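A single protein chain has been omitted from the complex, and every remaining protein chain is retained in its original position.
Entry: subunit A
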Amino acid sequence: MSARMESGIAPPAAPPGGRAGKPAPRGLCPSWPQVANSPRDIFGQKKHKGSAAFAFRVGRKVIDPVPDRSYLGARATLTAAVKPVLLLPPPGYFSTMTRLPDALQHWFDTRGWQVHPHQKAMLDRADAACLMLIAPTGGGKTLAGFLPTLSELTEEPRTGLHTLYISPLKALAADIRRNLRVPIEEANLPIRVEDRTGDTPASRKKRQRADPPHILLTTPESLALLTSYEDAPRIFAGLQRVVVDEIHALAESKRGDQLMLALARLQTLCPGLRRVGLSATVEDPQAIARLLAHGDFPCEILQADPGPDPDISMLITDEAPPWAGGGAKYSIPAVLEQVKRHRTTLIFHNTRAQAEIYFHNLWLANEDSLPIGIHHGSLDRGQREKVEAAMVAGHLRAIVCTGSLDLGIDWGDVDLVIQVGAPKNVKRLVQRIGRANHRYNAPSKAILVPANRFEVVECLAALEAVRAHDLDGEPRGPGPRDVLCQHILIAAASGPFEADTLYTEMRGAGPYAGLTRPQFDACLEFCATGGYALRAYDQWKRLMQRPDGLWQLRDPRSAVRIRQNIGTIQDTDTLKVRWRGRGGKPLGEVEESFAASLTKGDTFLIGGQIVRYEGLRELTVEVSRDPGRKPKIATFMGTKFATSTQLSDRILRLFQQDDWPDLPPHTRDWLHLQRRVSRLPEPGRLLVESFPHDGRQQLVVYGFAGRNAQQTLGLLLTKRMEEIGLAPMGFVATDYATLIWGLDAVTDPVPLFDLAALEAGLDGWLAGNAVMKRTFRASATIAGLIERQIGGQRKTGRQATMSSDILYDTLLKYDPDHLLMQITREEAMRGLVDFARIREMSARVGDRIDHLRLTRVTPLAAPLFLEQGRVPVRGSADERLMEEEVTRLLNESGLAQVGPKRP
């Protein structure tokens, strides 16, 4: 098995688990050709015997010899050919059917391929000002995006840039370039394709500006940079189309806002520019369409056939999952068994740290030495590329991974997706499951592995949601103004501008459609003068208004600094990890704060290896090999997602059943016990339990508002309790509940939940809160107050943290209404503080608060006592820690005896 796998080719007749017997129309080939240098290249005669056309047809049966069909995969498009798609065909479809140019058509014909309906629809609507295609992961949508470009450039050869392709990943841009080359070279089309990302050599970038290719593949950041050049109008002259791939992923972050501002810029430069968005299945296509739409032109939506429902189940083991934690170690034997039964398994984790631990444990149990790799965003690029290559080549049986594998590169022959830990978000789960859909017309296969007892319930709710096609998503508010500030500076870097014109242009970007003139002016003022209440001097100004009314950079040299700081991605402050010694191989990165906590001899996991901390050399953590078995765990930042509102509601509804036949007995009994000794939380009501435990009074609030909001609730409630004199001592929050402990019992929780009082309390604690400082730092960096790049040298994170905290404190003291303080507040409220969900909870619950006074810990509350991340309630935590350490040091060193007496 493994020998065959290494060749990367599955046997033509029977892909394991494939549906070889399914009849399908003749001659459809749907998929984009494979990468030329890939071992599974379907055109690479050296590697594949027989012609590609043969490979797709055996008699009338379509067989997939190469189950991996790449991100433009075969399944969805083939089914699309069989079943009518939702919006297709449009009226008059057959009469107005757009023909491909002969060269391209011939290329398709020689392979016995046809263009699929949604790809045809994209051709038919090639003139649309704005068009968005929604197709499931691997649904052949990238080809659909490019066909009109290939067609137009073949019909009317020309020079200059025709199409700009934007992808969220550099690697995706490179991958697409390799893929596009095949038809262009084989059909001899007069088209030049190049990519341009942070990894592109400067010499090529320079040449691209002078002589742009027909198709340029890039990222939002590289595009923003391109628009900042004075020669931007020349670079983009003649641009016809822009294709935004994986727009659903971009739409969730400031990268999407940045992109839409850059597109608005392009639209000014090229008024006839047509926009195309390519999106995976999402809950609210209209919302993304609104982002992509420009000004008054609405965005049309094309929906491809979503394909068959996935085959998805929950892993049930004899051994019950633990009460708390995210390790899911108990599942290792069962997961290994699944890996053995499948060709390639992706094992997704919610955090990098969990992925590392799981990978480590998997290898300890991997007696057959199955080739299993690890892939996450903190690993060194070289390491990641190695794993990616091995995956594509079919050398790996499983990959332990995180969100870094969420987006659409072709990762090879995946036939099973395992999600370890509750998925938290149904939409992301569905997109992840789509990674295993390389066999057309066969459902993707996925298994959910709950990491603890509560997650069993969560996984069941997620399963139901997937079956019900009930996707979730939080609506995104208006475009954040820190990004706007950055784009005003970018505009200034490209040349003098008129405020009115820039305002109109920026309002043309979907996220900023509601931008008011005063909001814009405040941002312009900030960019021009820093926006301080204290009037500074001339040399303070970054922008100045010329006598003719145009705005320009006061010092043209600052354009360089502006360009160096373009982007909205906040990399956490990480330090590189290398093997000790000259030229030691890089392993990846750890957070700076984690590195600071290490002392020589400490061990931690990275890239699945246990390493020993040797010391810090400049900004690199040096490590050596360690044969030990008990690592200290690296705290990777990773994103911690809160369980979505929709999924939380589903869990609450699930609790209302009389019995839970779908749950394994251990979890079912647990819920029954909770119902017997207390009660289960209900939709529309708020369950609050209080009981003594551990010599303290405990209060549990089952708010089901998601981790961030429950955390905020913990802070607000303890503050209220402090005011009322209930002496709270600390709290801990999960996605579904907050546990608070203190000296006195809460007898009446109702006054605690007065929303107005809670919100009033928010201001006070927010001001000095670490959450605000973190948010401020992010926004101040994006808006250009803090520069991460100085002369190409990144400041160390600690330096940046230090100064941004001091800046925040200074502004809070002297200029609390400063634009950046306003932005910080807005961002925190919808981000880490997530006050929206507290409001939502309050609205949902009203005064229906059920308080139960009990004598002991309840079954549902028990896991909370094992949760990590307990927050002590005391402002002087640092002082106390410092005191503790100082006392220890004084005693140890003898200074306490000989030193001067402390007052």
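Just so it is clear, a contact is a pair of C-beta atoms (placed from the backbone, for glycine too) under 8 Å apart; a residue touches a chain by one contact, two chains touch by 3 or more; residues count from 1.
Convention: contacts and distances are computed from a predicted model.
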{"item": "Omitted chain, identified by the protein name its UniProt record gives, among \"ABC transporter permease\", \"D-ribose-binding periplasmic protein\", \"cytochrome-c oxidase\" or \"Putative phosphoesterase\"", "value": "\"Putative phosphoesterase\""}
{"item": "Selected residue (touches chain absent from view) among A:Ala129, A:Leu807 or A:Val871", "value": "A:Leu807"}
{"item": "Residue, one of A:Asp231, A:Glu498, A:Glu723 or A:Glu884, that touches the chain absent here", "value": "A:Glu884"}
{"item": "Option touching the unshown chain, where A:Arg177, A:His487 or A:His818 are the choices", "value": "A:His818"}
{"item": "Chain not shown, touching residues in subunit A", "value": "529-530, 532, 534, 536-537, 539-542, 554-555, 557-558, 561, 593, 596-597, 599-600, 615, 784-787, 799, 802-803, 806-807, 810-811, 813-815, 818, 878-879, 881-882, 884-886, 889-890, 893, 895, 899-900, 902-903"}
